[in-house]
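All protein chains but one are shown in place.
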Amino acid sequence: MTVLLQATGVRVRLGRRDVLDQVDLSVGPGWTALVGPNGAGKSTLLRALAGLQALANGRVTLGGLDLHAMRPADRARHLAWLAQRGDVSGELTVRETVELGRIARLGLLGTPDAGDRTAVDRAMGLTECTPWQTRRLHDLSGGERQRVLLARVLATEAPLLLLDEPTTHLDAPHQVALARLFRRLAHDPQQPQAVLTVLHDLPIALQADRLLVLEHGRLRADGSPTDRKLQAVLAEVFEGAIRIETGPGGRPRVALALDDG
Amino acid sequence: MSASLHAALPMIDRADDPDASRRRRLAVWMLVAIVIGLAAGLATGPAGFSPSALWTDLQGHDATLLLGQIRAPRTLGAALVGALLGLSGALAQGLFRNALADPYLLGSASGAGLGVVLVLAAASLGGGYVSLSTVVWIERVGLVSAAFIGALAGVAMTLSLARGAVQTLRLLLAGVVVGVLLGAISDLITVASPDALRGKQAFMLGSTSFLGWSALALMAAGLALLLALSRRHARALDALTLGEDSAVSLGLDLGRVRLVLVLMLSLGTALAVSQAGLVAFVGLVAPHLVRRHAPGRHGWLLMASAGMGASLLLAADVISRALVAPEELPVGVVTAVLGGGYLFWLLRQRTSS
Partner (left out) sequence: MSLLPTPRRALLLALRMMAVLAVQAVAGMGLTAQSALAQAIVVRDDRGTEHRLAAPPQRIVSMLPSLTETAWVLGIGSRLVGVDRYSNWPADIAGLPHLGGLDDAQIEAIAALKPDLILASTSSRAMERLEVLGFTVVRLKSDSHADMRRSLDLVARLLGTPDEGRRVWARLMREIDAAAARVPPALRGQRVYFEIGGGPYAAGAMSFVGETLTRLGMANIVPPDLGPFPKLNPEYVVRAKPDIVMGEQRDLAALTQRPGWDALVAVRDQRLCGFESAPYEMLVRPGPRMGEAAGLLADCLIRLGATGRQ
C-alpha cells in the first residue's frame, strides 16, 4: 500500500486527560473506517491526522513530511477534512458552498477556471446535490446539508479524505449510496483516494476495506472486517451489545444482541 | 489584475442564481438612495429641508462658503462615514460569525472616547494637574487625531490582552474588558473635569457638523484601501462560514487572516469615529439589511454593506438636520432611534411568526 499518511506514537492531551495514547497507524488508498464506542477519541484522532489538533507526543507525517510543520495551504492540497458537527452559518448557496472546496487549490486569490467548475459539478453530482445548487444552505434539511458539506470536501480533489461521521442525518438509501461512493473513490483505477471515515454506523463500517477499532484512546485492532479476531475485539469493545455474523457471500453482518443473555 | 478582479468580484450576473436579481435590484436602490440623499443633504440647511432655499443660496455670494465649504463636505462626509461603518460592521460580523457583532466590539469606541476626554480635560485642567507645556502639545494634537489614535490604541490593547488574534472568543472577551476599562478611565477624568464630560457627551452622540474637505480626503483614501483589501479577503470570510477548523483545513492561515481583518475593521472604525463621533447602529444594521434582502457571498456583502451604510447615514443626517431646524439633532440619536426601532420590529415579527 502506498502510505500517504503515517501516525507514530501519537498522544493527545485535552485538559488532564490523555484522549489519545500511543496511536500508530498508516493510511493509504482504500476505504478505512474508524469505529469505537462513544468517547473513544475518534474525532480527536481524525483532527490530529488532519493537522487540526496539537500533539502532546509523537508525529504525523504526510508523504514523509511532518504534518504539523507544514503550512495550512500545503496541507490543504493533500488532505481534506469534514467536520462532525456542521458549524455552518448556512447563508451561502449550495453551489457557492461546494465551490469553497476549491480554495484548497486556488488559495484566496486564484481565478476559478473550467477545471474548477468541472470539479464542483462532479462533486455535486456524486452527492446528488445538483438539483438544488441555487438553494441556500439554511433552507435545506439536515441530511441535505450533510451531503452538500461532503460535496465541498470532494470538490477539493485531495488524495486523502478524512470524514467525521459523514452519514449522520442520512436516511438508509443515502447511506448506502455514500458507502458505494466511498468504495468507488477508493478503488478508482486512475486516482484511488484514501478515504478515512469515522463511523458510528457499524453496518456501513463493515463494508469498508479496513477497520480501525479505537477504545479509550488506544487502537485495539487494525485489519479487514472479515478477520475473526478483529470481530471478536469489536464485540468486546462494544460491551457485548453487538454480534458479528457472516452473511451471504462471506460478508460480515452486525446484529444487535438484544435477546442474548 | 483583471483576472483577480474577476475572481474576487461578486458573481452578480450569474443567470442561474435567483438571488442575483435581488442583488442587482438592491444595488440600484442603494445608488438611487445615495444620490437622493446627497441632493437632500445639500438642500438642508438652517432653514430645514428646503430646495427653494438651496436655489437662493446658490445664487447668493456666500454659496462657496456655505454650500461649498460647509454643507457639501458634511453631506459627502455622512456618506463616507456611513460606508466605513457599514463595511467595518460587515467585517466584524464575518469575523466573529455573529449577526449581532458591531465594529465597536474590540475597544475602538472606548479608546476613541478616552482620547477625546484627554484632550478636553487637558484644556481645562491646564496649570493645575497638568503642566502647561503638555497642554499645548495635547491641544495641538487635536480632537480628531486623539480620537483616531485612541481607537487604534484600544484595539492594540485588546489584541495584546488576547495575545494576538489566535482565538476568537478570547478576542471578544478581551474587547469587552478593554472597553470597560477605558470607559472607566474616561469617567474618572470627567469627574475631575466637567468640561470634558460635556464634550464627551457630544462625541458619544455623533455629528457630521465638523466634516471638511481634508477629512473627506482622508476618509475616501481609507475607504478605497479597505475596499481593495476587502476584495482580497472576501473568500476567507466565505470559508469562515464553514467553521474555523474547516476553514483551516482548506488552507487558510487563520491567525494571519484574523489579524488582517481585525486591523481592517479597526482602521475603518477609527477613521469614522474620529471624524463623526460614535454613530450607533449603522455598523450593525447595514450588513443585516443586505443579508436579509440580497444575500450573497462576502465579495458582494462587504461592498453592499458599505453602500447600505452610506445610504442609511445620509438619510439619518438629513433627518437630524431637518427635523428641528434650525437646531440639529445629534445624528447618533437618529440612527439609534431608527436602528433600534427596526431591530425591535424585526424581533417582534420573528417571535409572532
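The letters A and B name the chains in turn, as written, and every chain counts its residues from 1.
By definition in this document, contacts are C-beta pairs under 8 Å (C-beta built on N, C-alpha and C of every residue); 3 or more make two chains touch, one makes a residue touch a chain.
Because the structure is a prediction, the values reported are computed rather than measured.
Displayed chains that the missing chain touches over the full complex: B (touch as defined at the top). Considering the whole complex, the residue from B:156, B:173 or B:202 that touches the absent chain is B:202.
Interface note for the absent chain: among B:32, B:65 or B:217, the touching residue is B:65. In the full complex, chain B makes contact with the omitted chain through residues 45-46, 62, 65-66, 69-71, 119-120, 123-124, 128, 136, 139, 142-143, 191, 194-195, 198-199, 201-202, 207, 209-210, 212, 326-328, 330.
Heads up, the rule we're going with is that only the chains that are shown with their structure count from here on.
Chain A and chain B, compared by their mean Cα positions, are separated by 44 Å. By the touch criterion stated above, chain A contacts chain B in their complex at residues 47, 50-52, 71-77, 79-83, 86-93, 95-97, 100-101, 103-104, 106-112, 133-134, 136, 149, 152, 156.
Here chain B touches chain A in the complex through residues 3-4, 6-8, 16-19, 97, 232-233, 235-236, 238-239, 241-246, 248-254, 291, 295, 297, going by the rule given at the top.
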